[in-house]
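Yeah, one chain of the complex is gone here, protein chain that is, but the others are all in their spots.
Per-chain numbering from 1; labels A and B assigned in written order.
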Amino acid sequence: MTSVMEIYQLLPKTNCKQCGKSTCMAFAVDLLARKLKVDDCLPMVNNTKYSSDYDKLNKLITPVSGVTETGLIVHEDKCIGCGNCVVACPVNVAADPFGAGSGKAPTSDKVIFKVEDGIVKAKNVQECRRFGENKTICVACIDTCPTKAIEFV
Amino acid sequence: MVFSVFRFGDYLSEYFVCTGCALLCDDIEVDVQENRINTVNAACRKGVARMKGCTDPLVCTVDGKEEGIDKAVQKAASILRDAKNPLIFGHGNSSSEAQKLSIDLAKMTGAYIDDTSSFCQGPLVEAILQEKLKTCTLDDVRHRADVIIFWGADPSNSHPRHLSRYSYYPRGKERQRGWEEDRTLISIDIRRSDTALLCKDERFYRIPISGDAEFMEALVSSLSGKVPKTSFDYEKKRILELSNVLRKAKFGVICAGLGLVYSLEQLDPLFKLMDKLNELSDFHLIPMVGQYNMRGFNHNLFEETGYINRLKFDPQNDEPLHGPEYSIVETLYNKKVDAALIIGSDPLSSLPYSIAQNLKDIPLITIDPCQTLTASRSTVTIPCALGGVEADGTAVRMDGAEVTLKKIIKTDRLTDHEILKMIMEAI
Partner (left out) sequence: MGFGDFLTLPEIKLRVVTCRNVFQNTAQETSRFGEDYERLSAVIMLDPKDITRLSIKDGETVALRNGHGKVVVKAQRSGQEDAHSGIAYMLNSPWSNALVPVPDTGKGVPKYKDFEVTVQGSKGEKVTGIKQLF
């Protein structure tokens, strides 16, 4: 998994504050957490001398499109569509006990995980137990994934 | 149970069956646009690829040249008519309807008939049909199983939805509290497979190659209150602890994979283990059948002849010949066959090349939806509709449950049983 240092090494390290953060390291932390985008670093976008690092950084941060508000990422290339997370997720079980909770295709639109075209898709992530005021560090979807396709950043 | 319309609140869905493996998942949602499958929901990665079809469909050919179906059927009929010892092989990916016709065709032509179970799960399916092994359905597993052993099996790669649909994660009637509390997942294997990674560390038992029989014997000893000994010095404490888990099981199941099947010279150690487990607890075995209707072939042939595979029909005699010498492996090894009809299988891919190459020297007929290695060497190739997607049919799940397949899209291609019927009529 990508580390803050890996990201930091690719940044301009000038602490220019144009991104709104006080240091490049702070930017790296937020970038890893997907609170900011690579393009929020204006020097990297505008100055061609950073272009190769900019490309590398974009590669490193590719799953950004898949990241949800709770920091949940599905690595689609690793997912085998087994549905373990769909059935194990406590929110899915509560929302759809006779569908997802019983091992079958979800029969409710309120579920968080659903396998579409062979790959799990995360929806309704605001319902995730890791989200909101009384959040808990639930790992049901991570622990049950045989290929480590799900992570939280 | 299949192809039902399910209404749940505003949720409306029509379900289809996936023929990607012998789990025959029957909760698949499909979006069809212009008679093409657009998206497939709930199926695993492999199942989706199966249902969307291959990129190189088989073409109808005779001697490598594209021909109409009638000509191909005529040629196939003449090959089988002229052969003294034809072989009819495959059936793993064929509907039960086609399999039954295959058996009739074998009788008619005095052919050898066999299927992939002959060199994989055959011994276990046979023992189950002969009631030498106690079994149960996957639904029983979901509702009741508290101890689930994958032995020489890695469903995360071979049957991706096994754990989520039936064996570990789902809630069932007697398993309402979720997998962490209600179920124990055990992996016995020679390597830490993706499935073994899902077991807690102390529930993965790594044994040496071909160590299965000894490990079974050690478990029996341990269950009988004796000290479990193995020639590979397996930690006795761990075997004792495992046998305690098994002894306390309310409803146990061994999901037996090819690792177990290939490592046992004969099934006795497994029978002894199952007997012992059933003295103390309630244990069942389900074979991890690969192709979607391999077990169907075993059932169909068993009903007809009392054997599950490895037969030769003798036109002069009512009683078919049966035994390992009539298996595809031995008949090819000893070059006994002079023509072959291959249906729903690709033996040139799945058999060792040293014997598969003997197929190259004889006239071959392939019936399949897709281009296969066997097809690329065949005198006659006849494309058929993809079972469960382009064709209706019946199949038997890995646990013996019969499942109805309903077609999703239309095709011009004939079904496998329609093609066999034409060949039989031409003969």
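Descriptive notes on the structure:
The rule is simple: contacts are C-beta pairs under 8 Å (C-beta built on N, C-alpha and C of every residue); 3 or more make two chains touch, one makes a residue touch a chain.
Computed from a prediction, not measured in an experiment: that's the story for all the values here.
Check B:Val17, B:Cys44 or B:Leu414 against the missing chain and you find that the one touching it is B:Cys44. Residue in contact with the omitted chain (choice from B:Leu163, B:Leu311, B:Leu351 or B:Val396): B:Leu351.
Residue B:Ser158 is the one among B:Gln99, B:Thr135 or B:Ser158 that touches the chain missing from this view. Among A:Met44, A:Ile80, A:Ala95 or A:Ala140, only A:Ile80 touches the chain that is left out of the view. Considering the complete assembly, subunit B touches the hidden chain via residues 20, 44-46, 48-50, 54-56, 118-119, 154, 156-158, 160, 190-193, 206, 209-210, 258-259, 262-263, 310, 324-325, 327-330, 333, 346, 348-357, 360, 370-373, 376-377.
FYI, only the chains that are shown with their structure count from here on.
Put simply, subunit B touches subunit A in their complex at residues 6, 8-11, 13, 15, 27-29, 39-49, 142, 156-157, 160-161, 163-166, 169-172, 178-179, 194-195, 197-198. Looking at the complex, you find that subunit A touches subunit B at residues 79-84, 86-88, 90, 93, 96-99, 101-109, 114-119, 143-144, 146-147.
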